[in-house]
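First, the structure itself, so that you have it in front of you.
The complex appears here without one of its protein chains, the remainder shown in place.
Now for chain A:
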Amino acid sequence: MTETRTGSPLSAGTTTGVSRRTLLKGTAAAAGVAIGSGAITGFPTIWAQNIKNVTLRQFGTGVSNLNAVADKVKEDLGFTLQMTALDSDAVAQRAVTQPKSYDIADIEYWICKKVFPAGVMQPMDVSKIKNFDKIVPIFVNGKLTPESAVAQGTAPHTVGFVEGKDSIKFAKSATQWMTLIPTIYNADTLGIRPDLVGRPISSWKDLLDPAFKGKASILNIPSIGIMDAAMVCEAMGEVKYGDKGNMTKEEIDKTLKIMTDAKKAGQFRAFWKTFDESVNLMSSGEVIIQSMWSPAVAAVRAKGIQCVYQPLKEGYRAWGGGLGIAKHLSGLELEAAYEYINWYLSGWVGAYLNRQGYYSAVLDTAKEHMSPDEWAFWMEGQPAKTDILSPEGKVMEKAGAVRDGGSFQDRMGRVACWNAVMDEDRYMVRKWNEFVAA
């Protein structure tokens, strides 16, 4: 007791001294942060020295978790980005159940609808996003042009914003707090083998044409597969949907009844779940018509096998993904995350994604990183003047080729629905499993 008492004035004095010094240091650091955040992008900031020690862990689906991006981040920004690529289901699972295991989540919008309300992520302040104004309006108000209609399903803008800094409630219109920064998106349709189908394909309903019995396939990720099934059933005129992206139980039953009957009649050769499965099915000729992803079509073509990503009269089923920040991120790491996101929208990645046949969120900056011929081919639907190279430098298309489905406006302007999570999600998944097991 006595000891403590005698000791206390002395120690108090020391504490004050230390705390004052810490305080001063802290203020300086805070000032540094404040100055830095005003000028985040591109420029070496005050913490440029210690930012090199930062490691951000990003995970997401294989489409956009590319090592080339991590390498370029190291080169341009100086910090380390660790990439983990998983399939869609695993992404949703990890995002919710292991929020401490990542700093940046690269997730799809329909998964965002499940993940964000779990409270594992923090909204982003759009005032810190330099190119926010240039983001394609689909992600802000759902319309590509002021006249275009808003597509059905979990359209990105419906889960793109929350009401406040700590909110987990999606906002009806754009706010200052964004859930995901859109990075990559595309319009999906059916892939076909023109050499084997033997006739023009023009509608989603061709998937269930008995002529292709035992040679069709559909993807077995329920939330996406059900949308393809809905496109087919609607095209057949068998089911009329209020909203394909939010079906009633009755609509789900009707849709899966049609699919189950087709399965029992032997329409499908297989169901696929991963990118390479769909490529193998198509290139081996096991399947000649299936729901497919555009880079998978490109991968089949790269083997010298004819494969077309067939535009259909009912329009496209679209999907989109974006980067979100984990809740636990703060301080230097958070600033690094913002810097990374700003860099993401600054063009290099955009051009990289565009060259793979996807679309980037900010088109203007991507354009600066592409040659006029590349831009004309990928974005304007014009015939290529020279050979079109993949981002790795391999020839993808010979001069004279035209992109399936035409220009950006033609494709994204004809989106009929987005991949979705429905209110009756649990029921739908049960019914989908019944269909698969039937």
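Just so it is clear, a residue touches a chain if its C-beta (ideal position, glycine included) is under 8 Å from a C-beta of that chain, and two chains touch if they have at least 3 such contacts; residues count from 1.
In this text, contacts and distances are computed from a predicted model.
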Undisplayed chain, where the name is taken from the UniProt record, one of "Nitric oxide reductase activation protein", "Anaerobic glycerol-3-phosphate dehydrogenase subunit GlpC", "Dihydroxyacetone kinase subunit L" or "ABC transporter permease": "ABC transporter permease"
Touching the absent chain when the full complex is considered, from A:Ser167, A:Asn220 or A:Ser371: A:Asn220
Sole contact to the chain not displayed, among A:Tyr241, A:Phe268, A:Trp293 or A:Phe408: A:Phe268
Sole contact to the chain not displayed, among A:Gly285, A:Gly331, A:Pro383 or A:Gly400: A:Gly285
Identified contact with the non-displayed chain, of A:Asp125, A:Glu163 or A:Asp425: A:Asp425
Touching residues on chain A - with respect to the absent chain: 89-90, 92-93, 96-97, 114-115, 117-118, 214, 217, 220, 222, 263, 268-273, 280-281, 284-286, 421, 425-426, 429-430, 433-434, 436-437
